[in-house]
Every structure is written in C-alpha cells, then in structure tokens.
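This view holds just a subset of the chains, kept in their places.
Residue numbering begins at 1 within each chain, and the chains themselves are lettered A, B and C in the order written.
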C-alpha cells in the first residue's frame, strides 16, 4: 500500500508529467483510430522518424539552455550532406566522408560561436544569416541537383537494423543518453545551466562562459550534421534542399518539451517527450489519412494545447506542495 | 497617538517547505515610522509583499481605514495609497530616470506624454532625494546605490499614504542614509506612514517610532522605540541573548599574497596596494568612489587599462575571471541579483558552482560529496532553506547572500577573497557570524579584501582600511587610526 | 526530345479489384499538396478511384524528401496494394522504391522518372517547354514581335529547369532572333514572382514576353509588367501549365496578355496514375512509361478540353482522352 503511495508520489513529482500524459493520450487516440498505429512495425517507424529530430533537438536543448539558439541547423545538414556524398563518391569510402561532414559541422559551429561571443550579438540573427548563406552554398555546390551516392552500405546508417531496432534509433539513443548524462552529472552540464541562467553571475563565479557557449554551439552543429547524415542515408543521395524548415520542427519540439528560450531552464527528458509528441502526431495523422491541410490545423492545435496543460500544471504544483507542507507531509 | 491606518490580522502564508508567516498581526498608525525587524527569513519581505499585492495571504485579513481590504495586485495597493520599495530593485533599465520615477503614471495630455512636466517633476524629486543625475539618462547607467535612491524617488512621487521600504539602505553610504532620514522625517511631518525594514539597529533607533519583531514567521511583539534597547530587540529577534559586540584581534602576519601596482580602469586611477596572507583589508569611501570597481578589476570583470596584479609574487599576465579563480581568488559581488544569483538553480547548485571541480570523479560530479560539503555550509552559516534542492529564488534576501558567501567558503585553495558589501541584507545576529567566519578564514591564511559602506563593519574587522575618493586611494589607515571621523575626512576631502 | 509517335487512345479502364475481395487500396505521396496543379491531379485520381470503387489515400511530403520516404514507409506499413509517388527528388526517393519492391508493392512515379519503377507517368518537361516555345515563337512571328523574354523560373527544381531549357530551344528554333533577357527565381508562388519580376523589369525595360514555369509564375510576371505601367498590349505571356483556374480564365479573356500556355491536363495525369497503379496491383502488364498528353492551349482551343462551370473549369474527359498517351518502353532519366 505504502509503496504504491510512494511510487505515486514519485510519479507526481516528475516535471514533465503532463507532457507525458499528453503523449500517452495522443498514442491512445491514434491506436483507437487506426489499427495500423499500435503495431511493432509502425512504432519502430515512428521511432526511426523521430530519431533525426531527437538528435538535433538534443543539441538544440543544450544550446537553448545556455541561452542561445541556432537557426542554421537545417541548412547545415543539407550543406554537409551534399559535400559528404561527393567526398564519398570520390573516395568510395564512408568514414572519411562522414568525418568531413562532421568537420564542416565543427567549422560552422565555431563560426556561429565566434560571432556570437566575440561581438556579443543575438544568436538568432547571426544564425539566421548563416542559415541563408549556407543554404545558398548547398545549392551552388550542387547546382540544385542532388548528388547520387554510389557507395554501397551507406544506406544502412539510415535504414538498417540491429535486431528489431533501427540504427538511427540506436544512434539517437546513444547521443541522447550521453547528453543526458553530460547535463546531469558533469561539471560541464552544471556550467551550461549556470551560464544560461545568469551570464554575469557565471562570469563572477569564474566560469568561462564563452568556452561553454562555444562547445555548445559546436555540439549543436555536429548533432545537426549527424541528423543530416542519417537523413541522407535514408534518401541515399546528397540533397541540397534537405531538412528545409528543420530548425522550426526542432525548436518547436524543444520548447514544447518545456525548455525556456531565455536560458537556464529545461530538461532533455522534456525534449524527448516533445519530439515524440510531434513524431506520433505526424505519423498518426498520416495513418488516419487526414488531409495534409487538416494535419497542419491539428498539429498547431496540439502544440498549443500541450503547452497550455503543461504550463498550468507547473503553476498548480506550487500550490499543491504548499498544501503538503501544511499537512506536514514534506519534511524539512 | 494617531488613528490606525492599516491593520493586518492573522496573516498566514505558506511556501513549499516553508511557513513564511503564521498568524502574524501588524498595525500601522497615521504618521508613524514603524520598523519591521527580524532575522533573515523571518518573513518581513513576505509580509510586505502581501500588503502591496505581490502575494495573497493564505488566510487572515487586512484592514485599511478599518475597512476590510482585498489587495490582489500592485494596482490595488497603489489605489489604497500603499507604495513599496522592494528589497530587490525594480528598475526598467532602458527607460530614462524620469520615466522610471513616474512609471505607470506618466504625466500626459490626452495620452501624449508631457515631456516638459515629466522632466521638471522628475528634477524636483531628484533634488529632493539629492540624486545628481540628468533625468533623461537611461537608468542602466546608474550604480546600484543610485538605483536605490531612484526607487525612493519613485515612491515619493506617488504621494502615497503608506510607504513601505524594504532594506532601503542596504547599499547606501552614510551620506545618502542621512538624506533618506531627512526625507523620512519630512514625510512623517506630512502624516505619511512608513514601514521600515532594516537590519541596522542604529537606523531603527534613529528614525522609527515603533518596532514590530517577527521570528520564524511568527509575531513576537511590538515595542515603542523609546522604551526598548538593542539587547532586548535582539533577544526578541533570535529568541535568546546574543553577543553582537565584535572586535577582531588584529595580527598581521604572513607573506605578501597580493601586489597591485598602478591599477587603472575606466573608473579607478593608479591604485597600488599590497595584502598579506591572513590580512583583512577594508575599502571605504563614498558612493561612486570606486570601491566596487577595484573588486571588479581585480577579478578581471572590468578591462584593466594599465597596471599590474601579482599574486604570490607572480604577475598575472591576463586578469580574467577564469585565471583569477584558478589562481585562488574569489569574488562576492555587490549586486546579488544581477551578478551573483542563478535564480533558477537550486541553493546547492548556487553554492557549489565555483568549486564543483572539487567534487568530481573523472568527469562525473560526486553529488554526495557535493551535498555533504554544502550541507556543512548551510549549517555553519545557518542558511534558512527547506533543502539544498530549493530554488534559490525562493530564499529570503539575507539567506541568498549567505549562500553566495558560502560559494567561496567551499572553494579549496582559496588565497584571496574579495567581498563587496559582505553583509548586505544580513541580519544583526548573522552579521557577527559572518564576521567570525571571515576572520577564521583570515586566520587560515586567506587574504581578504572587504569593500563596505558601513564604516563600523570595517573598523571592527579590518587590519587596514584603504579610503577611496574619486577612483584614487586617498588614505591608508591602520586599525588603530581608523574610525568614523578619520575615514570620513579622507572620503570627502 | 521529339514528340512520340506511337499513341494509344482511350482510358485504360479495366475491371480490377484486389485479390481478397476488399477494395483495392492505392496510396499517393505527393510533393506539394498546396499547389493547384496537384489538387487537380488529386481530383483526377479521386474521380477515377471512385468510378472504379478503389480506395485512395493521400499524403503530402511538402517538398521534404526525407519526409517523403517516411510517408512512403507509413503507406507500406499500412499494406497498400500500390503506391503512386511524385518524387521530391529522383535520387532521394530511390530507397523508398527499393523498399516497395522488396514488399512487392508496385510503384507508379509521376513527374519525375526514376531508374526503376513499375511505371512512370508524366509529361515530358523538356518537350513541353519545347512546343510551348515553338508556339510562342510562332505567335511572335505572326504578330511581328521580336521576343525579349523574362523567365520566371524556379531553379531549385530540376523539372522547372528542363521546362525553361525546352522553351528556349523551341522559341529560338522558330524565332531565331528571340532573346532570353533575364531569368529570375519566383519560387513558384505568385507574390514572390511579382516581386522579383518587378525588379527584373526595372533593369530590363525592353522586355516584351514573359514565360513562367507555372501559372502563378507567368501570371505573376504579367502582373509585374502591368504594375510597372507597361503597355500590356505589347506584352505577351506564354506559360507552362494551365494547371489551374486563373490561367484558363486569362486564356479565354481576349484582353489578357496571357496568350498561350502549355496544357498539362493534371486531371488526366492523375487518372492515368491511378489506372496504372490498379493494373499493376492486379498483376497486369503496364508500360514502362507513359507520356501524358500535352497541348499548347490558347483562347480558342482551351474550351475544347475544359468546360467552364461556374467559377471552376471541369475537364472534358472524352476530348482529353482522345489525345491519348504515349506508352514507352524506356524511361529517359534527367540528370
């Protein structure tokens, strides 16, 4: 009895509870509406499709936590992808090409970080500029014609399985867990929260805020590139128009997951739930043959609703804990 | 005496993990200055936040003019004639000084801002509070002390019947405090009532008529100022006798830790001095004299134009916060909210942020070790918090200050600690605990630089006091020479 | 590219149903549902499916190739009997085609031919541009115009590049003195087309012909000319598409500068896609590729193929079916 109570209390303390409830409700509705939804094959599909968003969203969460944002991730994914495929075709080897792509990610991340930290400019406008330019480069490099990959085995990154689990899901899970750990258990994670919460105080505490920001920008870019690599493996070609509007989806998922735009507040678990809500929704609406225009309407409405319930709960919880104090339920 | 203007009965307020107020009563007469006194976290700020509509009480009733009053927003309070100067400043940085003063009530003709009368009226207020700034300056250019004065001007402009001042003097120097008291006496003559919160007992005895004491969220009692004394008040506050006389036995020893030569920034000019291990050096001076600037420069927060800083005999080639910290320098900033606190992080995380490297196994934080050490500091400094996991924004001002001091007490290998206004917002009892802790630190060989606007604090604690004037050192006094008059002499010229 | 000679006429309407007695299920993953052209393709598909009692499910990739793959996977997960795809990109969609092949689901591609598919249905973009260009050239010769052409294109889309190339070739063949003065990127939407065309007209005030890669681009280009205060009787518009209502309205309006456009008959494309999909799902033979009919339409002949019905235009199935389509045994892949 008591154990159940304690378990329940623990559950009710999870920050992202209402979001998780929203996700479960959506899953239940989708399962009721389409017999295809709750099948192993489809669920694996949902996970695989969400994995690329999750990877980029993980990087973006770190960046939002540190108080910055990156709009260039979609363009970067495309640009690095076309160069990667070109290099791959030339060398007929996968690894060097992937490394080149990641190198580009590091470069763009460093550039973003440099401009933002050195000149102290809002990252939104800087990365908006980078987004525009880099997309232009992707088109110029390819002359707007996708580059076919000719190396066998590359598609495995996007379409392969280990046992029943798609490889992108595994990559996403590994990166997610790593970052979760990083954020929660390392000094670097602590510094991320501190720098995003109050930059002045972070400086006054001896934190190298610019270094933390730079690393985070680079991580975000590299994660975007990894998403791009998986997407590219899925389509087995370097597409200059890859991941258009990706930044929007990713940022929407992160903010839906409760991360604040102003830095210092948010969790990766929230991001995971945010990504899954959008992923399940996309998949479920298609399975139910909802017209793409109605999909937009529903997607927008669900985003707003989910954020409303989530916020209401956070506000209510303060009140509830207050009552618990009165009942002596919370110990000093 | 006058008639009762405001009455609060049985006010109760709970926060998660804390009963901030427990059936508290409070009475304010017309034209009186009524002090609210209590330790850090006693519930003073909470009570006044209820009176001015920031919070709503869980139970209890407020009466204004003997009529029950429902105060649900700041606007309700203002409509009832209650205006408040909060402990944490509320200034819109990008608006002009004049606009800040008349915030919310800009003089207007049919919706258009009447700039002329705005500037004129603002000027009047500024003159009254003795603040020498152009009313059209943006507020962000003001120092924290000037902002504090601005807050006072703001509430004067409201023509309120009740003005609540939550620690208005915590960042003012004696000069401005005098100005403030003149203002308070004048307000009193105009039959305006004032609720005055301060941890400085002298001030309370100087201006207040009555004193209400809170302890742990409970009403303890109300006394007439003339019929009580320090000792009695402190006993009411802390619940026992407490020794508040503190005089450190000065004994300078050890080798030179810090050597500053001709340090110059935008604000300070050719500042040179030395500090030995175990020495406590105080910095005194008027507001704007450059005390805080020395602190900021030494910790690498302001750009050093020329001059050198040597630690342990080694000249630092670059003074940056990161270098400073690695070399064993710590810094407690003056403006807690802007430069000290991570409002959304927990008390524990706020405390350990500068020493987190000491609690790692490989790259991983050993949370247990972190908790244990932090908990020790919570106990030592008597920080009032339900747990280390409480968000620091929910702590009372004084307890936040303690947590920030604890940040550097946790740091191992500390050689030099720079503290700007160490006891800003800290209650009398705790003040002396902090003095004790600081002198213990000195005894362990740490050099301390203490910037303070409270001369008594410096004379009680420091081996030497450096007096600043307009960015330059005007005198260096040793413990015997330093007293109120000598310091003031060098401060003003 | 030259016009195909062999044509077959009439609808391929055969009786088909899926083996297990349930209605045949066809999935269609389009590129841009938000485009009138595709709305008309869907119209044709839906009519055809309805007439035959087949079920049709539609999903929109909205220009995102990786989303298209995902949508395709969802369709395959739902065990559709046949898949129709308008690829966002020829290379990028290949993995989906392979998955479908592995699942034994026939794939009909529209607009973008691939290296392998069960059947490709679509127009020949280059050829379409070519005959459109020829018609424009002839019109110019008849009216003593030396065409100075503003092209409102969409260079990010390969098919649109082909259309423009074809148009240039055809135009200059018939009217060698014609000149392509400037090409701009109108992104296929009317508001962007107006904006960029306005700028281009400033730098090239001697322009007297507008060619657009779709209705919105052409009409947007013409609107820009009008707004620039040009004498609209001296401006000729020749567009690609006539895919929607606005263009047809302009064609039948004798005062309009929109003199001709390449009719693509999206409804017919939709119909053929569905029919081929059904046939293939039933195991019948289908041609490797089908080139759908293209006609340069103008004010006179547009009513041969479309009937004005209130605000909208309805396709005249008989006359369009009479145009026939061209089965091919090879697919020409654009690079």
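Throughout what follows, contacts are C-beta pairs under 8 Å (C-beta built on N, C-alpha and C of every residue); 3 or more make two chains touch, one makes a residue touch a chain.
Small disclaimer: the values here were computed from a predicted structure and weren't measured.
> How many times does each labelled chain turn up in the complete complex?
In the complete structure file, each chain type occurs as follows: A x2, B x1, C x1.
In the analysis below, only the chains that are shown with their structure count from here on.
> What chains do chain A and chain C have as common neighbours?
Correct list: empty, since no chain touches both.
> If you average the CA coordinates per chain, which chain's centre is most distant from that of chain B?
Ranked by distance of C-alpha centres from chain B, the top chain is C.
> Whose Cα centre is nearest the centre of all Cα atoms in view?
A
> Report the inter-centroid distance (CA atoms only) between chain A and chain C in whole Å.
Their C-alpha centroids are separated by 37 Å.
> Averaged over CA atoms, how far is the centre of chain A from the centre of chain B? Could you give it in whole Å?
42
> Taking the mean of the C-alpha atoms as each chain's centre, how many Å separate chain B from chain C?
That gives a centre separation of 73 Å.
> In the complex of these two chains, what residues of chain A are touching chain B?
185-188, 190, 193-194, 197-198, 200-208, 264-265, 318, 321-322, 324-326, 330, 332
> In the complex, go through chain C and note every residue touching chain A.
So the residues of chain C touching chain A come out as 33-34, 57-60, 62-66, 69-71, 73-74, 77-78, 88-95, 99, 155-158, 161, 335.
> Going by the contact rule set out above, which residues of chain B touch chain A in the complex?
Touch list, chain B to chain A: 14-19, 58, 299, 301, 321-322, 324-326, 331, 333, 338-345, 349, 353-354, 356-357, 360, 363-365, 367, 386-387, 407.
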